[in-house]
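Every protein chain of the complex appears in place save one, which is left out.
Labels run A, B and C following the written order; every chain starts at residue 1.
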Amino acid sequence: METTTLNSNFKSEEYFINMGPQHPATHGVLRLLLTIDGEIIKKVEPDLGYIHRSIEKMCERDSYQQIVHLTDRMDYLSANINNEAVCLTVENALQLEIPDRVKVIRTIIGELTRISSHCLWWGVMGMDVGALTTYFYGFRDRELLNDIFEETCGARLTMNYNVPGGLMFDIHPNFVKRVKDFIAHFKTKLPEYDRLLTDNIIFQKRTKGVGILSKEDAISFGASGPVGRASGYSCDVRKHHPYSALDKVTFNEALKTEGDTFARYSVRIQEMWESLSIVEQLIDNIPEGEHRVTTKAVIKLPKGEFYQKVETARGELGVYIISTGTKSPYRLKFRSPGFSNLSLLNHIAVGGKIGDLVATMATLDLVIPDIDR
Amino acid sequence: MNSALSITKNIHDWLYEIMPEGVANIVEMVLIALVYLGIFAIAGLFLVLLERRVAAWFQLRIGPNRVGFKGLLQTMADAIKLLSKELTGTEKADKLLYNLAPYFVIISSLMALSVFPFTREFQAFDINIGIFFLIAISSIGVIGILLGGWSSNNKFAMIGAMRSGVQTISYELSIGLSLLTMVIITGSLQLSEIVEVQKSGWLIVQGHIPAVIAFMIYMIAGTAETNRAPFDMVEAESELGAGFHTEYSGMKFAYFFLAEFINMFIIAAIATTVFFGAWLSPFGITESIPVLGVFWFLLKTLILVFLMMWFRWTFPRLRVDQLLTLEWKYLLPINLVNIVIMALLVWHNLTISF
Amino acid sequence: MTNQSLQELIGSWSPNLEFNEEGSQYLNVSVPPEELHAIMLNLKQNEQTSLDYLFCLSGVDWGEELGVVYHLESTEFRHSLVVKTQTSDRENPILDSVYDIWATAEFHEREVFDFFGIRFSNHPNLKRLFLTDEWEGFPLRKDYEDNINMIIK
Partner (left out) sequence: MSYFSDIYNGIKTLLTGMSVTGKYFLTSRKGAITQQYPDNRETLKMFDRFRGEVIMPHDENNEHRCTGCQKCEIACPNGTIEIIWDRGIDENTGKKKKKIDQFVYHLSMCTMCGLCIDVCPTDAIEWGQNFENSVYDRTALTRVLNNPGSKLQAGVED
């Protein structure tokens, strides 16, 4: 972008700054072109692509088993849920009957992933509004989850635990005990999160009434996940299109109507409680059985189009596969939640201050590789 | 005007023997300045270390523990690293102001140190407008910040500097007024006199309720004066990257950094002097050993410094407009009412003194 | 609304629509590019369809034609519909933008433009989103070649 063309559009008192791609608040390589009048934001224009790896193009040459591990690298904080999304698409296309054990384990790990992602988000949210200590408390709890994942899946972040047809291997014998320990631990820590940050007067002043998104706009901008639900838009895929074992559990969809930054914050905190309750309902009732259905070594999907949506920690992830009957998809599109959520940033940040933009962006919970894919 | 502990007295006499009076005076001043500079450069470094350890303990970490015994030399090593670093700057910076800014900041904070009564006889400069001098000097530092932010020709630095200007000018009022509240009791601006008054009870006890309110306001405004969290609008790393010192590196950056910590020390030291009886020991338990005054002074100061660190590692940052709301809508009116209450108390002799 | 009644309702709007339910869990409707914007506006505003949530907008290179697939859902009735449109002009493909109907389309259409080179008329800010402005070619097209960065197995 040339400065000359920019300047001609400016009123005399407005100026332009580059937030990112290396900026502490953008959590990665997002670049925001801000037009500012003093402290007040006039326009936010995201510039993407700093970490684009063209996963969709790579998928067009990979086999269906190989695609799964690429999704780890999209929204790496909910890697397991991404894996699950691709596996579900392939399994539905093949009309495979998946054992209950697999469904339950997938759901448990998915919800734990959600908690882990929200823990990190909580820490980073605190850091973005200036309370640095929350970062370490959030990571402390996330670390326990990472250990659970590492023991069962072998990796802490990019697990690639799901394969089309089930799970790569059965859960570790310690899994159930560790998860129960974690639930007990986390139930004492979540109220602490509230006491440290949620109730804090400065935090509430910083977030309430900031970055308001109305319900109509939320739907129009395709907001999903906590961002949509904070605006009173019931968009939980787990409720409306339940997958895996989610139809067997009871949970409340965290809904708020204010649509401001604080509402998005509270929705996530509440979601952690809900996820805990889902895990609690399932952890004692993991059915016995196979952990995997044998599939052909070369999976060929029937000709057709397949769409599967799942609820990741950030919102609705869609996997759209167009198959021509070969071993790779003809076209594979990931509808990533972060991409739609980012598109509304300009809409809600304009008129706020720089500090508001940072707080708002923190509650959108952007993961840049998820946007850039 | 100079301290009269026995060693300093000997040096003083010796200097007057070997050179004419005027020269000796100047030499003496330079010597004292150098001693202060040395002590506080090192004290500042240890404050940085303390901050890092305290932060680590709040955050379930261990903190620096590798360089020297238990990491005691960590900040020394950092300082040496900063000394040896290349000084980079922006091409279009206003070179003169850019280079001048760090010195404004560091000199103003070092100057303020000269008036503190560390113990009965350990005070470099017992000026009779002590408190006034402190308030005046500590607000010069902001010029350095403004200059640094403006001259480095970086928009983030510029925003940071402007925020700093707004912040310091506003909170200067609260600092001054809350200290004035206490001056009503003492009836003097001279620091040694203020300490004398407190021999019949620390001022925070003498002035009870209004004094406690004044102290709270002072701590809030003092934290804001030093640009520390939750008032670190100036550097707000999640908003502005590094704020006004974005373009500074090496030793120039170190000056800013050191000044922040010395300022923190100064704010705590003023509070110690004005509210907590400076070098006076609690209940006079070590009155017979005057040298222990230094210990008590530092202990009280460090406790207050710790309190400021506690704030920093707990609270989120305010937004820039909320910062001003807090000052103009809450602190300032309360402060004004508080002064009137204090004046009434003193008028009717309702202060507590033993 | 069931797929059956959706098909009947939408089919009554224009004679040029093709419906297809095979090989997909949703009802598919193919719309000629000229009628795209009008049909889309109707789909959103009609009280019976009320498809107000555009949850996926994907560009597809069908080999001969370039197309866009819109996945729509109604947040009120929870029925879904897939709208497809395509153009055979590979040199200068132009479709109507739907960003004024669903705000999320603004970004998604920029992504499609970036990777497929489909231009959307009336789009407020149609420029490269992920790739640099100087990038040549449109990577997700099937005929895109890049001998340095692409490894074909």
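Quick note on the criterion: contacts are C-beta pairs under 8 Å (C-beta built on N, C-alpha and C of every residue); 3 or more make two chains touch, one makes a residue touch a chain.
Keep in mind the model is a prediction, meaning the values are calculated, not measured.
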Visible partners of the omitted chain are A, B
Contacting the left-out chain in the complete assembly, out of A:V129, A:L196 or A:I283: A:L196
Per the definition of touch given earlier, which of A:K43, A:R140 or A:K180 contacts the omitted chain? A:R140
Touch assignment to the omitted chain, from A:E39, A:D62 or A:E271, lands on A:D62
Using the touch definition up top, pick the residue from A:T26, A:T113 or A:N160 that touches the left-out chain. A:N160
What is the set of chain A residues that contact the non-displayed chain in the whole complex? 62-63, 65-66, 68-70, 72, 133, 136-137, 139-140, 143, 147, 150-155, 158, 160, 163, 168-169, 172, 192, 195-197, 199-202, 297
In terms of residues, what is the contact footprint of the unshown chain on chain B? 54, 56-62, 310-311, 313-315, 330
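Definition applied: only the chains that are shown with their structure count from here on.
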Which chain's C-alpha centroid is most distant from that of chain B? C
Chain-centre distance (mean CA atoms) for chain B and chain C, in whole Å, is 63
Could you tell me the distance, in whole angstrom, between the mean C-alpha positions of chain A and chain B? 45
By the touch rule stated above, which residues of chain A touch at least two different other chains? none
Hey, what residues on chain C touch two or more of the other chains? none
Provide the residue numbers of chain B that touch chain A in the complex, in ascending order. 55, 58-61, 155-156, 159, 229-230, 232, 236-241, 313-322
Using the touch definition up top, name the residues of chain C that touch chain A in the complex. 22-26, 28, 52-56, 58, 60-61, 69, 71, 75, 78, 82, 102-104, 106-108, 111, 115, 128-132, 139-140, 150, 152-153
State the interface residues of chain A toward chain C in the complex, per the touch definition above. 48-49, 52, 54, 56-57, 61, 217, 219-222, 224, 233-235, 240, 302-307, 309, 316, 318, 320, 322, 331, 333, 335, 339-340, 342-344, 347, 372
